[in-house]
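Removed: one protein chain of the complex. Kept in place: all other protein chains.
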Amino acid sequence: MSEVVNVRDLGSQGMVTLRGDMSSKAFKAACKALSELAIPDRNKITEADGKGIVWMSPDEVLLLLPHADAAAAVAQFAAAMGAEHHLAVNVSDARALIAVEGPFAAEVLAKLTPADVHPAQFGPGDFRRTRLGQVAAAIWCVAPGSYRVICFRSVADYTLNLLSASAEAGPVRHF
Amino acid sequence: MKRYSVFAIAREAMRQHTGWDRAWAKATPKKKYDAIIVGAGGHGLATAYYLGKNHGIRNVAILEKGWLGGGNTGRNTTIIRSNYLQDPSAAIYEKARSLYETLSQDLNYNVMFSPRGVMMLAQTQHEIRGYQRTAHANSLQGVTTEFIGPHKVKELCPIINIDGPRYPVLGALWQSRGGTARHDAVAWGYARACSDMGMDIIQQCEVTGVRQANGKVVGVDTTQGSIDCDKLGIVVAGHTGVLADMAGFRLPVESLCLQALVSEPIKPCMDVVVMANTVHGYMSQSDKGEMVIGGGTDGFNNYTQRGSFHHIEETVRALVETFPMISRLKMLRQWGGIVDMTGDRSPIISKTPLGNCFVNCGWGTGGFKAIPGSGWAMADLMAKGEPGPLAAEFSMWRFREGKFIDESVAAGVAH
Amino acid sequence: MSTRLSTAGRLIDTAKPIKFSFNGKTLQGYAGDTLASALLANDQLLVGRSFKYHRPRGVVAAGAEEPNGLVNLGSNGTFEPNQRITTTELFDGLSATSQNHWPSLEFDVGSINTHLARFLPAGFYYKMFIHPRPLWKHVYEPFIRQSAGLGKAPKDRDADTYEHFNCTVDVLVIGGGIAGLAAAAEAGRTGARVLLIEQTAAWGGRAVVDQPTIDGQTAADWVTTTLAGLAAMENVDIRTRTMGAGVYDHGYVLAYERLRDHAPKASGPRHRLWRIRARQIVTATGAIERPLSFAGNDLPGVLLASAVRDYAVNFGVGIGDRTVIATNNDDAYRTALALHDAGLQVPVILDARAKGGGELADQARAKGIRVENGKAIASVKGGKRVTGVSVCLQAGQGAVLEEISCDCVAMSGGWSPVVHLWSHCGGKLTWDEAQAMFRPNNDRPPTGADGEAMVIAAGTANGHLYTAEAIADGWSAGRAAAHAAGFTAKPEAIPDGSDVPELPLTPVWMMPQGAGYDLRSKSWLDFQNDVKVSDVQLAAQEGFESVEHAKRYTTLGMATDQGKLSNINGLATLSGALNIPIPSVGTTTFRPPYTPISMGAIAGVARDDLFQPIRKTPISGWHESNRADFEPVGQWRRPYAFVHKGESVHDAVKREVTNTRTNVGLLDASTLGKILVKGPDAGRFLDMLYTNMMSNLAVGKCRYGLMCSENGFLMDDGVVARIDDDTWLCHTTTGGADRIHAWMEDWLQCEWWDWKVYTANLTEQFAQIAVVGPKARQVLEKMGGMDVSKEALPFMQWADGTIGGFDARVFRISFSGELSYEIAVPASQGRAFWDALLSAGAEFGMMPYGTECLHVLRAEKGFIMIGDETDGTVIPQDLNLGWAISKKKDDYLGKRAQERSHMADPNRWKLVGLETLDGSVIPDGAYAVAEGMNPNGQRNTQGRVTSTYFSPTLGKGIAMGLVLHGPDRMGEVIEMTKGDGTYIKARIVDQVFYDKAGEKQDV
Partner (left out) sequence: MLILECPYCGVHADETELAPGGEAHLKRFGPGSDIDDFEGYLFMRENPKGLHFERWRHAYGCGKWFLAARCTATLEVFGTYPAQSAEPPQSIKDAITAKRPGWSWRDFA
C-alpha cells in the first residue's frame, strides 16, 4: 500500500507554560525575548527555527524550545516579569510530542477527534486543544499532511497506539 | 371484573375473545375525590392501589397527562434488586422486591417477575471492599446477598469475560432473588386493580394548576376541568419540578435524560442481570431475547427524552469489553427517559410546605425496582398524613440538615 | 416455481457465478445478487420461522424493510445472527443458516403454536401462567424464552475490527435515489461541503427499476450523468453502503458504513461509524410499500408488488410462474407489466378500487392481462408456499367468487414515506388523506442549536410519489439546504421528470372490507412478531387505546424491522377499531437507528488494549518487568505488590512491610497529585480550600491538609509545601489530582475571579519516589549530594538539591511512620533515578513495595486513607481530625455545611482503632451490631470497620473503624459481623498501633 501515514514519538521537547496578562507589555516582551516570536492569535501557533509559541487560553501560552533550555527559560521569564503576577513552569516532562505525517494524516486525526480537521478548515499554523479518543490532546498543522500532537506523558503509549491503529486502518478518502 | 386465568383464555378462545372487557374502565372526572394522585406511572398507580388495599381509601382519581405507564415505567431496563447499602434504601427497595415476589398473584396479572439473580461486578480493590461492606450491611437488613468470587461469576454468567486486560472481574455482589419484570405489565396490572376497586384512571388529563386555601390543597385545575380533593399526591418523576412550581414550592431535584438500548433478539444466553459500575454498563436478556442495556445520564438538564449518543457509545464500549460476544449483535433501538435526581441521588417521599399535598419523586435511575414499596410508603404517608418507617428518612428537608442517604458511597451507582 | 429468468437483471453479472451455502446446501448465485435474490433464484422461498407461532416465512420485501428473511451468517469469529438477507450482498463462500426452528426449517416442532394460535391472542401471557407461582420462573418462562429469540447467540470473540470517523459538512444528503442525487448536485454547485450517502450498493433508488424519463434520458442514464457530475466536484463526497442511522440534536448524524460485509476477505475495518456534524440535513430516504391485510398474507410467496418487480428487473428472478396481483393503487400495475414483459403469467390483477386504475391499467389490459375491479383476496391457499387464492368482493365479507391457482401473490396497499430520520430529532408528521400516508409536516421540522430548521425532507420521503415532483423537490431541498448553510449559486434548470398519470388510490386497511373473525385472525400485520388484525382489535377492545399501548400489548412494530411494514396498517386498524380518524391515533415514536447497527461499530477501536487509556508512570516499565501484581487506580495501574518466585501475593505484602520497617523500602509515588498554586492571593485561596491554615506556612516547610466539599464532607488530603513567598505546592491523592485541579480552577474562575492566583497541574512533570525505612538516610548518603541529615532537613520540611547527580526536590514527610524521604525528580530522569536508588540500596536490603504494603504501613500508624476512612459521607470531625481544622478562620469550603444539625450531632460515629480478641483479622466491610431492631426490622448498628489488615509488624489483625461515641469507649468490646451470620468480638483501642510517640519518623 503506497498510502501510509507515519505516527512517531518525537522524543524530548522543551515546553514551558507561561500564564499572565497576555496583553501586558512585560508579558509580550518576555515571550519575544525567549522565542523571537510574537504571541499568536487564539487557536494559532507561531513557529520559527526550533522555537514556537502556542495560544493555550486567554491567560496562557505554551513555549516550545529545546528541552535543555526549558529550565533557564523559566528563570528568565520570571526575572523579566518581576513583580507582575504570572506563572512560569517547565512542563517538558509532563507531556509527549507525536508526529502524524502522510497523505491521509488529517483523516487519522478525524477518526479520533470531534474537531473539524478538514484541511480546508485546519491548515498550517492552526492549533486546537481537543480530545483524541478518550484523552486530552493538543493538535496543530505544520504543513499539509503533517500534524503534531501533544498529550500527557502518562498516556503517550495509549495515544501512539490509538493513532497507529487508526493509521493502519487506512484512509477514509473523505477529505 | 373477570379474573384472568388459563381457563378464562380457553373459554374466550372458543368465542373469538369477544368476552374480554376493558383492562381498566374509561373514566371522566368527578367533582371531588378523597385523594387525587397526579401521574399514572408505576409509582402513582401503586400509591393508589395501596391507598385502597391497605387503607380503604377508594374514592381516588389518578390523573395522567399522557397515557398510563407511558413515562419511565415503560422505558427502563426492568431491573429489580434491593442490595443497597444504607438502611432506609435497603428497607424500601427490599419491601418493593418482596412485594414483586407475589405481585402477579396479588394483581391477578402476570407481571413476569423473574428472580433470575442480579450481580454487581467488583473490578477494583476499592469495589471489592465496597461490595463486601454492602454484603455485611445487607445481612443485618434482612436482604439476602453474598459476595462471590470470579469463578462463581463465570459459572452464573458464562458469556462474561472475567480476565479482561484492563479490569479483570475480581468478584461480585450477588442477590439471587433480584431479577427483572415486564415493565408495562406492572403499570397495567396496577391500573386494572385500581379500576377494579372503583378508582378513576383519567388519561389525557393534564394538571394545569394546584388550588389551595389557607395553606392547604383543595383541588387541581386540569385540561378536563377543575377537580376538588382532600389530599393530593404528586408522583410525576421528571416533571416534579413543573408540578411543584404550580403548588408553590421548590424541590432539590433536577431532571436529566437517562438512556437505554436493546439488541436484536437472540436465543437465551444470559440468565442473570449483570451490572459493571467501574466501566459503567449493565445488561440483561429479556424474555423476548433482546439484550437490554442501560446507558448513562446526561450531565445537564434535559426534558427532550433524547440523550447524547456518547453515553450509548461509552456503555456499549464497556459491555463489548465485558461481554465480547455482543460485538456482532446489533443495536435495535435506543431511547431516553427523563429522570429526577436529588442532591443525594436518593428519593423523596415527603410532606410538602403545602398542607395535604404530598410528593414522591427523585427516584433517579432506580425507579422501576421500587414501584411497589414506593407506592406502599406513599399510600401510608397520604392516608395518615405522617410518614411511616419506610418513608421517614426520605423527607424533602433532609438536605438542609445534611442528613443524606448516599448510595454512591458503596462503589456502586443506583440503577 | 421461483427461478432465474433468461432476462438478466440490472444488478447481476451472470459472467461471475458465486457459490454459497444455505442450511448446508451449496447453491449458486451471481455477483450483484443479494442473499435473498440468490435464494429465490434457487426456489428457496421458505427462509425462516416467525417469532410466536413459528409460521413458515418467506421473503416479503427486497430492501431494509424485510421482516422475515433473517439468517445466522458465518461461523466462529465472524458469526452473526439476524442478518437481513435482502440487504446482504452475496459473496463467495457465504454460509447461512435459517433461524428459530427445531429440528429443521421444513419441520419445526414449534409450529404447533400456530394450531394453538386461538389460545395465544395478544397479551395472553399477562393473563395466564399466574398460578402456581414457582412454575413461572422454572417452567413457563424458560419455555417462552426458548421459543422466542430468533438467531443464535454468538460464542466467539469478534474477529473483525471497527472504526469511527468524525466530520463536519454543510449539507448532508441521506438517500441516493433521484431526489437525493438532485439535492446533492444542486447543493454541490454552490460550493458547500456536501456528503451524499446511500444505504445500498447501487444508486438511483426505485427510479432505475421503473425507468421514467428524466431530462429526456432514461432514469438510469440521468443517474449516471449526475454521478459523474458529483464525482467531479471537489467539495462533494458520495458513498454507497452507508446508511443514515440516526439524527440527533444540533445537527449530529450517525452514519453506518459497511465496508467489508460484501467482501469479508478484504483488509481493514468491517464497519465505520460516521459521526457527522451537518449544518443542514436532507432526508431523501424514499418510501416503503405497504402490504395488504388479507387472510394468509403471510405465506411464503406473498410479496410486496414492488419487491416482485425488483427481483425481476434488478436480479432477473421470477418469484412465481403465475402471479396474482392485489392492489389499491396504480403502481402495482407496473409489476404486472414487468412480469408480463419477462414472459411470466399474471392470471389476474385484483384492484380493490371500484373504478380501478388509469393508464397503466389500460396498458395491462392491452397486453391481455385480466383486470378485476372492486375485487379482493378472500384468502391465500397453501402451506409452506402459495398454491392459489380465492377471490371475493372487496365490499363484501369474503364470499368466494372463484379460486385462482398461482404460486405468487404481489400485494400493494400504497406507499409510506420513510420519515424515521425526519422524526428522530422532533420533526412532526401530517396525515395526507389523499395519498393515505403520514408525511413530514414541513412547518414543524427538527430544529438545531440556533432554533432554526436543520432537516429538509425531499422526494418520495416528503410524500412526492411522482418522478417529476420527487426530483424537483430534491433539487429545491438541496438548494434550500445549501442556502441555509450559507451557500448560493445561480440556479440552473430544475431536472425535468415525466410520469404516467395515475388515478388516486383508495385506502384499503382490511381485505375484504367486511372480513369476519376467521379471516381477520389470519390477516397478518406484523409478520415477524405474528401480530394479526384481530390482535390489534382485541387490544382496542380491552382499552389499550393509545398507539403506544396497542403496540406494547400486541408487540406490533417491535420486531427487528421496527414496524417498517406494519406500523401504518396497524394504526389504521386501531383507528378503525376505535372509530377515530387515523391522525388522532397518532404514530409511535421513531427511535434510532433506522436499521440495526453493530455493537462493534459503536465501540469502534476501543477494544482490548485500546479499551481505555492506561496511565503509566516513568517507572511503570520496571514494574512490568519485575513481577508487579497490578491494581487499577483510576486510569493508573499501580503495583499492588512485587511477587517474588514461590511467593503468594500475601507473602509478598508481608515481606515488603517487614523489610520496610527493618531495612528500607522504595515506593513509586509518581501518581500523587502535584499542583502548583502561585500568586499574591494564593495563601488566601488555600485558606479557603483547606480546613487548615496554609497562608502562615513557612517557606521550606510542609503541612498536612484536608479539603472538604461545600457539603462539608472530606474529599481529599495531602501535604502542602510552601515553595516561596507566593508559591505553594499542593499534593493530592492519586485519584484526586485532576479533580482537585479542576476544583481549584472552578473556584478561581467562577467565584473569586478577582483573586490573583494561577495554578498548574505538575503531576506528570515529576517522578516521585519514596525512600522509606530506618536505613533510608544511609542510602541517600551513599548516593551523595545534598545534606539529608536531620539537622539540614528535619521532619516536615523540604529542600532542593542533587542526589546522586540527579536534580531533586526532597520532602521529609512520612505516610508510614518510618524515616522517609519523598524525592521528586524530572519525569524524564525518573527511571534512571529509580535504578540508581535500587543499586545504591542493594547493600541495605532495599526492596520496592506496592500499594497494599503502603496501606498496611499507614494503617499500623493509624493514618487515614481517602476512600477507606472516607466514603463521601464522612467529615473531618468524624476522624478526630479537628486539629487540622483551623479555629482562626471564619470561612473555608465546607465550614457552613459542618454547622448543620446532623453534622454537629454528638452521635455521629467516630474513628477508633479495633482489634479482635483472638488476633484474627476483622473482615472488610464488617459492621458493629447494636441491640435491637429499627422500625423497619433491620438490626441496629453502632459502627463499621473502615480499614482492616493483618499487621506483619504486630503479628495480628488490626483495624480502624467508625464507632458510636468510639473515642469515649476505649477498651470496650463490641461485636462485628463476620458476614456468615455470626459475629467476631473486637476491642476498641487507640487507632495508632505502631510507634505511638511518632519517634521513628522524626529521626
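A, B and C label the chains in the order they appear, each numbered from 1.
Note that in this section a residue touches a chain if its C-beta (ideal position, glycine included) is under 8 Å from a C-beta of that chain, and two chains touch if they have at least 3 such contacts.
All values derive from a computational prediction rather than experimental measurement.
Chemist: Which chains here would be touched by the one that got left out?
Modeler: Looking at the complete complex, the unshown chain comes into contact with A, B, C.
Chemist: Touch as defined at the start, partner being the missing chain; which of C:Glu106, C:Glu403, C:Asp518 or C:Glu710 qualifies?
Modeler: From the options C:Glu106, C:Glu403, C:Asp518 or C:Glu710, the contact with the absent chain belongs to C:Glu710.
Chemist: Can you say which of C:Asp92, C:Glu359, C:Asp629 or C:Glu745 touches the chain missing from this structure?
Modeler: Of all options in C:Asp92, C:Glu359, C:Asp629 or C:Glu745, contact with the hidden chain holds for C:Glu745.
Chemist: Just to verify: which one of C:Arg627, C:Arg900, C:His965 or C:Lys978 makes contact with the chain not shown?
Modeler: C:Arg900
Chemist: What residue numbers in subunit C mark contact with the hidden partner chain?
Modeler: 248-252, 277, 426, 447, 449-451, 710-711, 742, 745-746, 749-751, 753, 890-891, 895-897, 899-900
Chemist: For subunit B, enumerate the residues touching the unshown chain of the complex.
Modeler: Subunit B touches the missing chain through residues 239, 241-242, 250-255, 298-304, 308-310, 343, 399-400.
Chemist: Just the residue numbers, please: which parts of subunit A touch the chain that's not shown?
Modeler: On the side of subunit A, residues 42-43, 55-58, 60, 114-115, 128-131, 136 touch the unshown chain.
Convention: only the chains that are shown with their structure count from here on.
Chemist: Based only on mean CA positions, could you tell me how far subunit B sits from subunit C in angstrom?
Modeler: About 22 Å, centre to centre.
Chemist: Please tell me the distance, in whole Å, between the geometric centres of subunit A and subunit C computed from their C-alpha atoms.
Modeler: 32
Chemist: From the C-alpha centre of subunit A to that of subunit B, how far is it in Å?
Modeler: The separation of the two C-alpha centroids amounts to 49 Å.
Chemist: What residues in subunit C touch two or more of the other chains?
Modeler: As it turns out, subunit C has residues touching two or more other chains at 275, 606, 609, 612, 614.
Chemist: Can you list the residues of subunit A that touch 2 or more other chains?
Modeler: Residues of subunit A never touch two or more of the other chains.
Chemist: Flag every residue of subunit B that touches subunit C in the complex, lowest number first.
Modeler: 4-6, 8-10, 12-13, 16-18, 20-26, 66-67, 69-70, 74, 87-88, 90-91, 101-102, 104-105, 108-110, 112-116, 123-126, 128-137, 139-142, 147, 159, 164-167, 182, 184-185, 188-189, 203, 263-269, 278-279, 285, 287-289, 304, 306, 308-309, 312-313, 316-317, 319-321, 324-335, 389-390, 392, 400-404, 406, 408-410
Chemist: Can you check the complex and tell me which residues of subunit C touch subunit A?
Modeler: The touching residues are 161, 163-168, 193, 195, 237, 267-269, 272, 275, 277, 605-606, 609-610, 612-618, 635-636, 676, 678-680, 756, 758-760, 762-766, 826-828.
Chemist: Once bound in the complex, which stretches of subunit C touch subunit B?
Modeler: 51, 78-82, 118-119, 121, 124-131, 133, 136-137, 141-142, 144-146, 148-158, 246, 248-249, 252, 254, 275, 424-426, 517, 521, 534, 538, 541-544, 546, 548-549, 552-553, 555, 560, 562, 589, 591-593, 596-600, 602-604, 606-609, 611-612, 614, 631-633, 640, 711-712, 867-868, 871-873, 897, 900-903, 923-927, 929, 934-939, 941, 944, 977, 979, 981
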